[in-house]
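Everything below concerns the one structure shown next.
With one protein chain held back, the other chains of the complex are shown just where they sit.
For clarity, chains are labelled A and B in written order, and residue numbers in each chain start from 1.
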Amino acid sequence: MLNYIDRIKEISARLLKDCSVEMVIGFRKGSVPMMNEPYFAKTAEDVERLVWDSNCGINLANYLTDRKEKIGIIAKGCDSRNIVTHIIENKIKREQLVIIGVPCKGMIDKHKISSMFDGEIREVSEDENNIVVRGHDFKEVLNKKDVLQQNCALCIHRNPVIHDELVADPVEEQQDVDRYADVREVEALAPAEKWNYFGDLLSACVRCYACRNACPLCYCPTCFVDESQPQWVGKSQDPIDVRTFHFLRAFHCAGRCTDCGACERACPVGINMRVFTKKLEKDCLELFEWEAGMSLDERPPLDTYKPGDPGDFIK
Amino acid sequence: MQNPYLPYPIRIDDIIIESEDKNLKTFKFVFLNPDDERKFSYKSGQFAELSVTGKGEIPIGIASSPTEKGFVKFTVNKVGLVSSYLHAMKIGDIMGIRGPLGNCFPWERLEGKNVVIIGGGFAFTTLRSSIIYMLDPSNRSKFRDIHVIYGARTPGMLLYRDELIEWEKRDDINMHITVDGTDDPNWKYNIGFVPTITEKKAPPAGKDSFAIVCGPPIMIKFTQPVLDNLGYSHDKIILSLENRMKCGIGMCGRCNIGKEFVCKDGPVFTLEQLNKTPKEY
Partner (left out) sequence: MKYIKIDKKKWASGIDALTKSYRLYGPVKEEAFHNFKELEKGMLPDLTCLNTRLSPKSLIYPQSEALLEYSLDGSQKDHHIMKEIDKDYSPRAVIGIRPCDAKAFVLVGKNFDTPEYKDPYWLLSYEATTLVGQACESPCSTCFCTTAGCGPYHEEGLDILLVDGDDHYLAKALSEKGEKLLSAAGWDESVQAAEAESQIESKKQAAEKKIASIVHTNKLRDIDTTKLYDAPFWEDVSFSCINCGTCTYVCPTCWCFDIQDENRGKSGMRMRNWDSCMFPLFTVHGSGHNPRGTKLHRVRQRFMHKLKYYVDKYDSGIQCVGCGRCVRLCPVNIDIRRICDLMNSFNASEDACAV
């Protein structure tokens, strides 16, 4: 995976040179461990700054919304599914894009790794299978597989579902993955326990909206939390308002979420809000046999009506 | 410590519908505590935060002049949450007011000078305050020639029509009322955009001439070159800005343009000052 970057640079340089695209959206090296910064390259010099490693968890499809240029976009499996959703929802046109597909075996979880060490992490480097974490007075080697983001560990669409270029051969998809073990645990709780579970989960929320803004699906010009006539949700940290924001946002992503993990990655206080979106993903799968963003030719279930749609909730 | 967030209680004493589309209403407020009226001593050009209990606050320019005692007047455009609710309120309803806020027009600098007042649409409110202030017998002699150019889209959208007609009759003020267009055959004033009428009717600037301009950004944009041609220097062109505000006292950080707060260092600025700030208003 670590040599993907040579192909990415080669493809990007070529696309810019022959003017198939006006910019290539990718990553440049971050200034702190385990982070890379989304970046647009417009010249050959810019292309040299592109990087690709296990710290590329941010969903770059987020940067496509309503853009007018011809864009080359570097996309992992989950990113590519969000690009499909963007195209279906008219947020970008297929003709504008040259999708540089990158097969992906998972990104590392910086929150998880940070919490494993007491002192400050000064440097993180990697080879094909391992991560080396260095601090002021410690050095440890971790197996990448043990520190992947949870969504990556459970990923069943590691290869891009849509691409114009592919930087490497497809990787093997994971089989027999139980994606919803944690969702079922919460489903099994009694209502009062569930209520408390949600309260604890969301207690640290500071309403920064990093989760919402990192999500490619959240592109409403005025989010429901910002409406004033009428005002649906308060702006404080009142526990009911916080729950309302998270629950409703999850519902707005129902049938569209690809579990890219950008929300959890962005959260500054470490809230695992993917449990809500995964619950709705599970429901869509069970009720409508639906997985988001797999094909340009199918509309999402909340967008369409089919006579056979489940109706047993109508009493 | 005096709490600058606490509004003075006021009562709606009168409501006048100003414009034909009913979106502009002039509210006359009376202070519940006479002491508060004394504390609310203001100068023309300042604004106040009108507090509608349970809904919020809106920053509105003070339309009454300090020479008018016993009440304060504001003309409010129905635009959003608070203003819509205010428009539905009735005479006798209780609400609040905080102020006076902001800086006023530079009255000391204007003494002994010719003043051209240019207003468009419903930005004319603080200009009404200024005109009544200047025309007051105790003040008129402090100023030399006064010209007023005021325009709205149609005759029905002009504010304070009765007062405009009265001022037009006076010989100590030159009124140039205009509308963008009308098919009213009885319209006896000008027809044309404010910048056009300014070009035709405003006096060229001597070394003692100031221009006060209040209006929508587009009007200001096209009036400025006209004033340049007439010779008004940028530190003698006075503008009053608008921006989204909440606290009105330079604390919440929302209304800044560059290092100035529109609510506290403004809303009145000279063009010379604005040339040095980012155009974020």
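A few notes on this one:
Please note the rule applied: contacts are C-beta pairs under 8 Å (C-beta built on N, C-alpha and C of every residue); 3 or more make two chains touch, one makes a residue touch a chain.
Because the structure is a prediction, the values reported are computed rather than measured.
Considering the intact complex, the chain excluded from display touches A, B. Here one chain is not drawn; of A:M1, A:A214 or A:V275, the residue touching it is A:A214. Here one chain is not drawn; of B:P9, B:P106 or B:G192, the residue touching it is B:P9. Checked against the full complex, the candidates B:R109, B:K200, B:K221 or B:K276 give a single residue touching the omitted chain, namely B:K276.
The residue touching the chain not shown here, chosen from A:Y39, A:F198 or A:F245, is A:Y39.
Residues 1-7, 9, 32, 51, 53-58, 77, 79-80, 83, 93-96, 217, 242-244, 246-247, 249-259, 264, 276-281 of chain B touch the missing chain (whole complex, contact as defined above). Across the interface with the omitted chain, chain A contributes residues 30-32, 35-40, 58, 62-63, 111, 114-115, 118-120, 122, 136, 204, 206-210, 212-214, 221-222, 226, 234-238, 265-270.
As a working rule, only the chains that are shown with their structure count from here on.
We define each chain's centre as the mean of its Cα atoms; on that basis chain A and chain B are separated by 50 Å.
Only residues 80-81, 84 of chain B touch chain A when the two sit together in their complex. Those residues of chain A that touch chain B in the complex are listed here as 228-229, 231.
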